[in-house]
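Some chains omitted; the rest stay in position.
Labels run A and B following the written order; every chain starts at residue 1.
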Amino acid sequence: MNPDKIRHKDIDDAKLKRLVEAALFIAEKPLSVQLLKRDFLIEYRVSNLRIRDIIIAIQADYKGRGVELNKVASGYRFQTPAELSEDLAHLYKEKAPKYSRAILETLALIAYKQPITRGEIEDIRGVAVSSNIIKTLSDRNWIKTVGQKEVPGRPVLYASTQEFLDYFSLTSLDQLPALMSMEDFSG
Amino acid sequence: MSENRANSSKVTLAENSTDSGVMLQQVLPFALLRGEAIVEKPQDLFIPPDALEVILEMFEGPLDLLLYLIRKQKFDILDLPISPITTQYMAYVDLMKDIKLELAAEYLVMASILAEIKSRLLLPKQAVEEDEGDPRAELVRKLQEYEVIKKAAENIDELPRLDRDNFIAKVELAENFVPKILNSQVDLAELVSALHGIIKRTKAYEHHHIQKESLSTRERMAHILAKLKNADKKQPYCDFSDLFTIKEGKSGVVVTFLAILELIKESLIECVQTKVYGEIRVCLPKQV
């Protein structure tokens, strides 16, 4: 088809702006001026320059609003402003994977045997404690360092935190469940 | 369309049909074909079987076919002329049979209903008991009920729809967007079971004397260490008496005292007394 034949209708600025705005909102991908013309404005006689002016006008309209019209490599698209990302993150909550056995054992040892060094935890568990485990528990604010042990290397001592108690609805550590009695594992 | 095919009411050309067509014996009103003009079929018109199939498939069942015939002839649905309607209906059914269309059972059931109503109407008036009423009433009711739904379906089809009439605005998230990760949930029982796991694995664990009673002491030990760690760099110590909280009572004092003893035993703190009977100061061990 001859595009000149199709592009015959006039369109006023108000209608053009509505149409461009709608097109940018419903398109699956960023729209360039060319794509806008080809896919949404094929029936109208409208210059690239005019489309560009309309886009600039729309960009101005959305300054300081909940969405903004940005230029990316392949064209224009509506995006949320960077400042809102943190607040919007709530919608896309993702469940973190369940804690591994290693994390739970490390946490248990810190809770029941605090203050305790990483070396002591490794001694009891019989395997190395990765930095990731300590980081995970620290990031969660469940453990904290409470000093250093006066042994060679001055290793850091770990203890549980108030947040740890709060999470498990405990008022103090002695509310932690009693462990099995000594006889149970003396054999 | 595919739903139509699976519908048991469908009328389909029988497979391997060798009929090349059919010469129609009588005038039949024909349907709108895909919205195109009504085909008023001359008597000798040859209708290709495919076209017939399309026409007959337009009917959703016997009620739909009857409604079509009634509307086409501008009959009053409330005063249904059973005789001509039955004749025309039967002509359609015969036509479907003639070209070996697989006829849904419902069409034959309707044919017998029409025949029965017709025969009852032919009975002398006095033979029909008063309270039996109009034999057409039930059929008329069904036709009305169906027409209401047929029209409602057409109305629904014309409602503005997503992706046809309305389009949802979509907006991308900013490049710096990071989804919030929910912390994993831990059960207190899991924690205890983790520790039991260690105990079972570690024979040497008997030395560790983990008991409920010692926990308050261990907690206090951590508190004291934390307090000393956070102490002023210029005065990196605590007065011994400051470690006790009178409000906790005797048992609290005992726990604190045990904690201090345990900390000294493990060389985690030091106690210094600068003068006789002077205040005892507790501090972290001097760095080597």
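Just so it is clear, a residue touches a chain if its C-beta (ideal position, glycine included) is under 8 Å from a C-beta of that chain, and two chains touch if they have at least 3 such contacts.
All values reported here derive from a predicted model rather than from experimental measurement.
Colleague: Whole-complex formula, using the labels shown?
Modeller: Stoichiometry of the whole assembly: A x2, B x1.
The rule we apply is simple: only the chains that are shown with their structure count from here on.
Colleague: Could you please state the distance in Å, as a whole number, between where the Cα atoms of chain A are centred and where those of chain B are centred?
Modeller: Measuring from centre to centre gives 27 Å for this pair.
Colleague: In the complex of these two chains, what residues of chain B are touching chain A?
Modeller: Per the stated touch rule, the residues are 167-186, 188-192, 194-202, 205-206, 208-213, 215-216, 218-219, 221-222, 225-226, 228-229, 266-268, 284-285, 287-288.
Colleague: With touch defined as at the start, can you tell me which chain A residues reach chain B in the complex?
Modeller: By the definition above, chain A touches chain B via 22, 25-28, 67, 77-82, 84-85, 88-90, 92-99, 101, 104-105, 107-109, 111-115, 124-126, 140, 144-151, 154, 157, 159-160, 167-168, 172-174, 176-180, 182, 185-186.
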